[in-house]
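As you look at this complex, bear in mind that one protein chain is not there, while each of the others sits in place.
Take a look at chain A:
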Amino acid sequence: MKTFGKTLLALSLAGALTGVVQADEKVLHVYNWSDYIAEDTLANFEKETGIKVVYDVFDSNETLEAKLLAGSSGYDIVVPSNPFLAKQIKAGVFQKLDKSKLPNWSNLDKSLLKALDPSDPGNQYSIPYMWGTIGIGYNVDKVKAALGDNAPVNSWDLVFKPENIAKLKSCGVSFLDSPTEILPAALNYLGFKPDSTNADELKKAEELFLSIRSSTAYFHSSKYISDLANGDICVAIGYSGDLYQSKSRAEEAKNGVNISYSIPKEGAGSFFDMMAIPADAKNVEAAHVFLNYLMKPEVMANITNFVQFPNGNAAATPLVDEALRNDPGIYPDAATMAKIYTFPDLPANAQRAMTRSWTKIKSGR
C-alpha cells in the first residue's frame, strides 16, 4: 500500500510538472472591456480547449491604446472600438488573422463586415465582437412629468432644444464624457455630416452645447448607469448596453424607477468593439482558437443575453433571447439601421480640435 502511495505521489508530481510546462504554452492573455462577457464563457472555453485564460479588463479605449502604442503589452487578444482600431492598424499594432484557422468566420454578419471595411480594410485584422448605439436612456415617469405625454423621447430635440432640456434640468441630464462620440451627434442634429472635420461646423456644434451647458448635470462615461437606476438623473446620453444594464438594475432594485432606451430618429452613432491579435502576441495559436470559439453562434448568443449588447454574428441572432432580439433599441429595424452612423478615424488635428472644443464646453475655457 505504501509503495502504491509513493508511486501515486511521484506520478502526481510528474503530472504537476508537465502541467506547469503545458500551462506555459497554453495560457492566453485576453484584455477586454469590463462587464463585457457572460459569466460562464471563459470557464466553458477552458473546459473545451484546455487553454487557460488570463482575463484582464479595461474601461476606456485610451487606456488600451496607451498600452498598445508603448509596445509589448503582453496580451494575445485585445478589444478596441473601431475608430481606435483603424489608427492602431496604421501604427502596425496588429497582425493579420489567419482565416484558415477561423472556420466559424462564415457565421459573421456580412453587411456588418462591409460596414467595418473603412476601419479594417478587407477585414484582415479583426472580428466584430459586440456593438451598440449611443442614444437616449430616460426615466419614463420623470420625463413625462417634466415635458408631458408628448415628450420627444425618440429625438435629439429632447436634449438639444434648450427649452426642453431646461425643463429636465431639475431632474438631471448627463452626457458621455467623450468629444469624439458626442460632438458627432450635435453635428448630425444640425444637419452636417457626423464625421465632419470642418472648423465652422464644429464651432456650431460647440455653440449648441454651450447653449445647453447650464442645464446639463454632468459629463461622465460610466456614472450614469447607477445614477439613472437610482433616479438621481432622469436622462442619460450613453451606450445602449450600459443603459439596458441601468434598466435591469432598477428592475432588480424594485425602486419604482422605469427606464427606457431609444435610438433618436435623426440618427445615432454606433461603436463596434473589435477583437484583434497584437503583432507581438506570444500565443497566436491559442488566440485564433479563442476567436473561433467566440464565433460559435451559441457562445455569442449567450454573451449577448448576458451583456445586452447585440453581436456581429448573424448565425447567433435566432438564439438570442426573444425579448432582446425583438427590442428595437438593441436590434434596430432596417429604417433605424439606415440612419445609424459609425465614428471615423479622425486626423490628428481634427481630434485635437474636438478635444479643445470639449474642454471649452465643459470648463468654459
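The working rule: contacts are C-beta pairs under 8 Å (C-beta built on N, C-alpha and C of every residue); 3 or more make two chains touch, one makes a residue touch a chain; residues count from 1.
Convention: contacts and distances are computed from a predicted model.
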Per UniProt record, name of the chain withheld from view ["Circularly permuted type 2 ATP-grasp protein", "Putrescine transport system permease protein", "Carbon starvation protein" or "GlnH_2 protein"]: "Putrescine transport system permease protein"
Candidate in contact with the missing chain, chosen from A:P80, A:G137 or A:P179: A:P179
Which of A:A43, A:A66, A:L210 or A:A253 touches the chain that is not shown? A:A66
What residues on chain A make contact with the chain left out of this view? 60, 62-63, 65-66, 68-71, 87, 90-93, 179, 218-219, 232, 348, 351-352, 355-356, 359, 362-365
